[in-house]
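Take this structure first; my questions come after.
Apart from one protein chain that is not included, each protein chain of the complex appears where it belongs.
Per-chain residue numbering starts at 1, and chain names A, B, C and D are given in the order in which the chains are listed.
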Amino acid sequence: MASYILRRLFGLVPVLFGVTVLVFSIMHLSPGDPAKIILGPKATEASIAKLNTQLGLDQPLHTQYITWIGNVFQGDWGRSIQMKMEVLPLVAERFTATFILTLASIIIASVFGIGAGIISAYKKYSWLDRSMMFMVLIGFCLPVFWLGLLLQIVFGLNLDWLPISGMYSAGQDGFWDMIRHLILPAIALSAGAGAIIARMTRSSMVEVFSQDYIRTARSKGLKEKNVVLIHALKNAFIPVLTVIGMQIGFLLAGAVLVEMVFAWPGIGTLMVNGILARDFPLVQGVILFVATTYVAINLLIDILYAIFDPRISYK
Amino acid sequence: MAELLQVRNLKKYYPVKSGVLQRTTGYVKAVDDVSFTLHEGESLGLVGESGCGKSTLGRTVLQLIKPTAGEVVYDDKNLSDLSFREMKPYRKELQMIFQDPYASLNSRKKISNIVTEPLRIHKISTIKEREEKMEEILEKVGLNRAFADRYPHEFSGGQRQRIGIARALMLNPKLIIADEPVSALDVSIQAQVLNLLQDLQEEFNLTYLFIAHDLSVVKHISTRVGVMYLGRMAELAPKNALYKEPLHPYTQALMSAVPVPNPLIKRERIILKGDVPSPQNPPSGCAFHTRCSACMAICKEQRPELKEVQKDHFVACHLY
Amino acid sequence: MTALLEVKDLEIKFRKDKEMISTVGEISFAVNEGEMLGIVGESGCGKSVTSLAIMGLLPKEMSQIGRNSDILFNGTSLTKLSDADYRRVRGKDISMIFQDPMTSLNPVLTIGYQMKEMILAHEKVSKRECWTRSVEMLKKVGIPRAEQIMDEYPHQLSGGMRQRVMIAIALTLQPKLLIADEPTTALDVTIQAQILDLIKEIQRESNTAVILITHDLGVVAEVCDRVVVMYAGKVVEEAPVKELFVDPKHPYTKGLLGSMPTLINDQNRLNAIPGSVPLPEEMPQGCRFAPRCSQAMPHCYTAEPPLVSLGNSHATSCWLYDKEEQKYG
Amino acid sequence: MEPVIQNQEIPSIKPKQKAKQGPWGMAWKVFKKDKAAVAGLILLAIMMVAMALAPFLPFADPNEVDLTNRLKPVGTEGHVLGTDHLGRDMLSRIIYGGRVSIIVGIIAVTIALVIGSALGLIAGYFRNFYDTVIMRFMDILMAFPYVLLAIAIIAALGPGLMNTMIAVSIVGIPYYARIVRGSTLSFREMEFVLAERALGAGHLHIIFHHILPNCLPPIIVAVSLDVGWMILAAAGMSFLGLGAQPPLAEWGVMLSEGQEFIRVAPHVSLLPGFAIFLVVLALNLVGDGLRDALDPKSK
Partner (left out) sequence: NDSSSGSSGGSAEEKNNLIIGLEAEPTSLDAHQISDYNSSRAAMEIYDQLVQFKDESTELEPDLAEKWDVSDDGLEYTFHLKKDVKFHDGTPLNAEAVKFSIERQTDPNHPFHDTGTYAYAEFTFGQVASVEAVDEHTVKITLTEPFAPFLGNMAMHAASIVSPAAVEEHGADFTKNPVGTGPYKFTSWSPGVEIILEKNDEYFKGAPSVEQLIFKPITEAQTRLAELEAGNIDVMVNIPPDDLERLRGNEDITMNEQAGMHVWWTAFNTQRAPFDNVKVRQAVNYAINKEAIVDGILQGSGEIANSPLPPTVWGHNPNVTNYDFDLEKAKELLAEAGHPDGFKVTYWVPESGSGMQQPQAMAAAIQSDLAKIGVEVEIQTLEWGAYLDKVFVPADQNDMDMHQMSWIGDNGDPDNFLYILFSGAQWPTAGFNDSYYKNEEVDELLAKARVTKDKAERTKMYEEAQEIIMSEAPWIVVDHEKQIIATSSRVKDFKLHPTGVFRFANVNIE
């Protein structure tokens, strides 16, 4: 197992390397000049040139890349052009918020998605199944920003049950305070992922229900509950896990919209503003962070496979 | 009888990978140094338990899998030296019938399409001629030509196997490697297919390499029989010699294990201990020594060579 | 001998599009205590669905049992049991081994778990006792290193071992009836011989009644006491094993025996039965075998033959043996 | 020699004797039986016809601004579905918007599908080096946050429908590559592929005639969801301010513009949202039906 993990970690190197090259090229090759954006329309050419030199943007691209990647290795991720702060601590802190949000939504999405999927599969072709899958389609179609606003207005403003936006109440930082703030954005973000997980769970469970070992389990006189939740679910969970892994990636990146709507202090706004302001070090840092997390999570999921499926051995 | 094809010291090792960098750390010796000759018009039966390398042997002979070592000589050419493209003309003469009548037909193609596929691949004849040829062959294998517009799932296992046979016959091959063509079939259907194969052999002077795990089936159809164990040939002899007097202890055990549909005959059964060892690390010496009742000291150390102990009767055992 | 299990006029229908199509048509047979009954027949003739019907495991939404059908176990009617009561019968009184040991064990649960849950589903016992009993059972079916194997997963075992585990599970609660649905089909001959030996031995030892389902007449000849031959969802012949092989009556049985290549006699050509088994939705009228039968009479195509007893507990369902019919014929 | 099988078999095929039919004709026969799928198809057809014929039907000009009639609710006289923030008629904007949105969805999915499938086929069929390189690249794309990818592409190419479309379709490529590669890997080991090779078939022949058709069912399911996903993703881009060019009616743009008026005039964003839902629903029903219909076994 350890050697498997080691090997996978090796495998991550080219992927992350590719990600850095890609983000670097995209950022630097797209039109738009950070100096012009920072200095605004009022800037003179001389001051733009001066700023470009100060930011090192007058160097040839490959030199800039090598300098950047070299510094990253030494733990210096540079300073945000727009935010003027050091990238690493800034991104790390904001990313934590995104991560909490993503985690909460994937938990919500998984719990509801898997639950709905199991019931649908068990009651295949019944009205319950059909209406459940109809709901799932609605969930899939709800644009997050729209759902988010709706939740705010209903549960935040009109019913006053939950906070409307932000991660903490003004001037506070308590854990439960954060959890209360987390609920609405997490729900808004989880709708789409929940729908996809539900569909996957359903089809995977349907498949498993037709397997011989389910018949065996029933022939032993087990209770249906055990047949479904232990024998069937444990097998059906493996493809579902893959989907969950992919969704985590999607949520991590897609949290942007929800974060904007809920003023959640994640990397979302940071990233969008960064891109729009051509804040190279910041965007590169954010992407590197997100990509690393994504590949790490997928590694984790591959390891989880081994727990759910003993046939996969990473020897 | 003329020699049609020679297999010389054929080996196929599948690499087993492990370690941090997925280096190859060992091999599954699926086929390990097997030699035999096929004569024109004969049928050589090949038996052995699951996983002993029968399919691998069949596939390497046809170069569907590149052998690790050894030669397959056909028409004075070593087929292993040929490239994918150079091999194409030979494929017309060397055909294969597969074990699984369900998986070996593309379920999304009509029968007509499946059966004329070989002609299309080799760009032989016009569309009309293809149709005619197809009808002729379908008739030969006992299928109504009205079937041509249907999909494989509309057929029973026996019928599908006939479709597979029809496909193999389309190019007028000389040699057919039949990889367990009847294992998936019911006895009554199996009998139909076996009869068909026999009839076709007579009519077209076909040569068969007939792979099976059922000794009775092999006995029925073959003129010579080879018994494989863990990638090696344990015994190779003309049918009658082998069934009358099996020499290898494994062949003996195998024969005694076959249930006989006659409750009046009570035979002394040799029940082998234990399972077939893994081909990834086969026992040293004679691969069968772990289950053999006549095992001697030498068996554990030295690998027995295939020797001709009686005329045309080869066996790989230290007892002889 | 009293009948342990009595299957009476069992008819099984499956849903196809909107119709219910009868796949198994009103069959009857009985199994006595301690007896080994063989059921043979070609693929698709309804052997498995019959055994599933006995287990009460037919898929509910897809299938249905005929109104006049009844399955009596020890005198109680299984078809009238509630789901919960049926569950208590399964595994405890009647248990089952399936055809393919590769797919019949749950790949993601340990052997130990799959053994223990069986006991826990029916008895209130300590975990420890579960464990000891399971290990004991594994040893009994001849599994080496039984203690370690408890913690292993199915894929770590060979096919023969898995089938032994299946047998061990099925026998843990000492059921009165064991249904073995083609328990050796997926195995090599040398392993098949081992497993058949094991089943035979256990049956002799614990006096469990066994229904052995197979399509291999050789297997039947070697181990069974009595045989039921099925064709296309019908019982065509029923006889003690020796009777059947020495003096088969039904043309289908004869055909089957003639189709088999054997090690003993040398035939140049096999006597194949022409044609193939009809599909359930295209069942011929009259005798279902008639279209493939070389001795078919016009009458056979119209009327279904009854099961005629020929004495010696030998019975067959063929117009050739119907006294009345012969009189007129 | 005689055929081994006697004529008995022939009567049993009688009831199935039917006129020659192409695979699509057969598929249609099966499809027709699936009520839900037919309902979906009808729904889709109605929408398509309405959109195609929109210029010839008596709809208002979707771009006519009337600032004195802003944000009128559903049911207003002259504007059945109300008006938006520029006083434009919602009904005709929904209809005209659908023309654009559906094309966006379909083209974006097509791009993703074609490129993704090609890569997946190559990776899965040839494996080894190709597999490693292609899938690594797909990993890179997947690890790359898709919103950024899209924004960056739009920032590079400029906003506008075309570029939004390219952006969201690139995001879709690795998913199709994965699906197709997975299927290819399993099909290439199937005996029917081996049989093709034994007959001497070339790689391209095997890929296009045997593997690709078998990869269709999962692709159809994915496509039927993804057309909707692409429209929604484009809406997300519009929300970030990077969508279609005004005054072009497009559901995504309408949805995201409309959210600014969610309190005063919810219908402005609700209606395009509902329209997207209808399309996704219809495509799903049709997709499921098509998948079953294309499977020769489902008859």
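The rule we apply is simple: a contact is a pair of C-beta atoms (placed from the backbone, for glycine too) under 8 Å apart; a residue touches a chain by one contact, two chains touch by 3 or more.
Worth saying up front: this structure is predicted, and the values here are computed from it rather than measured.
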Since one chain is left out of the picture, which of the remaining chains does it touch in the full complex?
A, D
Just one of A:P14, A:G115, A:G166 or A:P239 touches the chain that is missing; which is it?
A:G166
Among A:K36, A:K124 or A:K234, residue touching the chain not depicted:
A:K36
Just one of A:L88, A:I118 or A:L149 touches the chain that is missing; which is it?
A:L149
Looking at A:F24, A:F112 or A:F262, which makes contact with the chain not pictured?
A:F262
Note that chain A touches the chain not displayed via residues 30-33, 36-47, 50-51, 54-55, 79, 81-86, 90, 93-94, 97, 145, 149, 152-153, 156-157, 160-172, 174-177, 179-181, 260-266, 269-270, 273, 276-278
Which residues does chain D use to touch the chain missing from this display?
63-65, 67-68, 70-71, 85-87, 154-155, 158-160, 241-242, 245-247, 257, 259-265
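Here is the rule we go by: only the chains that are shown with their structure count from here on.
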Between chain A and chain B, tell me the centre distance in angstrom, where each centre is the average of that chain's C-alpha atoms.
52
Quick check: what residues of chain C touch more than one other chain, meaning two or more?
272, 274, 276
Among the residues of chain D, pick out those that touch two or more other chains and give their numbers.
4-5, 9
Quick one: which bits of chain C touch chain B in the complex? Just the residue numbers, please.
42-43, 158-161, 188-194, 196-197, 215-222, 241-242, 245-246, 255-264, 267, 269-274, 276-277
Touching residues on chain A, where the partner in the complex is chain D
14-16, 18-19, 22-23, 26-27, 29-32, 134, 137-138, 140-146, 149-150, 153, 246, 249-250, 252-254, 256-257, 260, 271-272, 275-276, 283, 286-287, 290-291, 294-295
Chain D-facing residues of chain B, complex:
59, 62, 64, 87-88, 91-92, 95-96, 98-100, 103-110, 117-118, 121-122, 139-144, 146-147, 149-154, 164, 167, 171, 192, 195-196, 199, 202-203
